[in-house]
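Removed from the display is one protein chain of the complex; every other protein chain stays in position.
The block that comes next holds subunit A.
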Amino acid sequence: MISRSSSLFSRLVAVLALVLAVGAGLLLVAAWASARLAADEAYDRLLVGAALQIAETIASDGRTISVDPPFSAFETLALSPRDRIFYKVVDPADRLLTGDADLGIPVDRARLAAGPLLLDGEHRGQAVRAVVTGRYVPDATQAGFAAVVVAQTREARTQLTRALTVKASVMVLAMSALALGAVAVAVRAALRPLGAIEGVLAARGPNDLQPLGLAAPQEIHLLVASIDHFMGRLSGHVAVMKRFIADAAHQIRTPLTALVAQLDLLSNETDEGRRRDQLARIRARMAELGHLTNQLLNHAMVIHRARSAAFDPVDVAGLARRTLIDAVPQAGDRAIDIGYEGPDEALTIPGDAIALREALANLIHNALKHGARGRLTVRVGRERGRVVVAVEDDGPGIPASEWARVREPFQAATGGTVGSGLGLSIAAEVAAAHGGEMRFEVHSGKGFCVILSLPDGEGRP
């Protein structure tokens, strides 16, 4: 069963919503910062204007310095209607000419000549924006800069900042909402082909293994292609299985029919000598049928194991020796020189010992039955990073034109006796299941050789 994790749609939308939210948050901070800057700039002009208007009224008559803060300066400041106003004017000797004595904005006399200086400060527990500007008093006794300090609370600035920020925020949030909506729509549209695949698969009959044949966007083309490829393989396997079953049925039915016919003959036969002959034939037939059934089951088992069995370390050399020893009785009374060439120590690869033994047994059996006239040799060794198991006999071998065909089940090389067709196909199947291959070689003067070439597992992690 497929474990069901949260939907792609909600995951995509959640990630994009998070990105949008972070983006919106950053934008809001930026909007606030720039709004504050803009508000400060706007009201700073008023503040500087007022300070300059006051500074302009500073005058000296030679004895005293006077100042006459004009209405217009306060009217300028009153353009930020709710803000409190604090100010003071000091002469070059820092004596207070007018205003709030306790206004604690520092006056940097070195900077007075350079024009109005804006700074943030605090007065009576309130944050204020202040400007300090100087006016040169060309007086004989105390020439120097008189200083005007004007401070204003930040209410109007805060209000303007808030208003600008709110406007920007509304836009940012609207854009984010719009983007999120678009993302949702786009993600839904992007995921629609998956839904189409699901629909097509769900609507299929259980035996329909045709490719989907859907037009898919680039991103999920691979998925559709994989599904189609998988479908193709599956349908190929099913075809193989069907053919195998049909062939197997045929292979079993033929000897059964023959058996039935021979049993009929036997039941009608009265002659004792012929009865014995017929019984012997029936026994031989039965042995063949038994062998065929064994092979069919083995083949099915090998195919099954190839798909399901886990690999364990297998000592191929030991396995070959044991299998060879087990096969010796099959030679019967024929004089065959059976030999083993290979290392005495273990030669280990990852594999399925049962399947490998079956493959090897089949090859040896084939060789004994169809090939070897006087010699059978099993060789085990390493060859270019692979482990090679070769079964060589001095028989006639299989013609090269048949090599491809005989790997298929029931395609015995010589179309000869019943049941001869499965051994090579089992061996080929096992080799393939181990990631290796089966091949044939003809050694002039020596004979015919079937070789299983298997990876030794070191290429794999």
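In the analysis below, contacts are C-beta pairs under 8 Å (C-beta built on N, C-alpha and C of every residue); 3 or more make two chains touch, one makes a residue touch a chain; residues count from 1.
The rule is short, and it goes like this: contacts and distances are computed from a predicted model.
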Listed names "Cytochrome c oxidase subunit 1", "Multiple resistance and pH homeostasis protein C", "Stearoyl-CoA 9-desaturase" or "ABC transporter substrate-binding protein", matching UniProt entry of the absent chain: "ABC transporter substrate-binding protein"
Of A:Arg11, A:Arg45 or A:Arg124, the residue in touch with the unshown chain: A:Arg124
Contact residue for the chain not shown (choose from A:Leu20, A:Ala39, A:Leu52 or A:Val67): A:Val67
Selected from A:Arg11, A:Arg82, A:His237 or A:His443 as touching the chain missing from the view: A:Arg82
Identified contact with the non-displayed chain, of A:Leu97, A:Met231 or A:Leu259: A:Leu97
Missing-partner contacts on subunit A, residue numbers: 66-71, 73-75, 77-78, 81-86, 89, 97-99, 124, 126
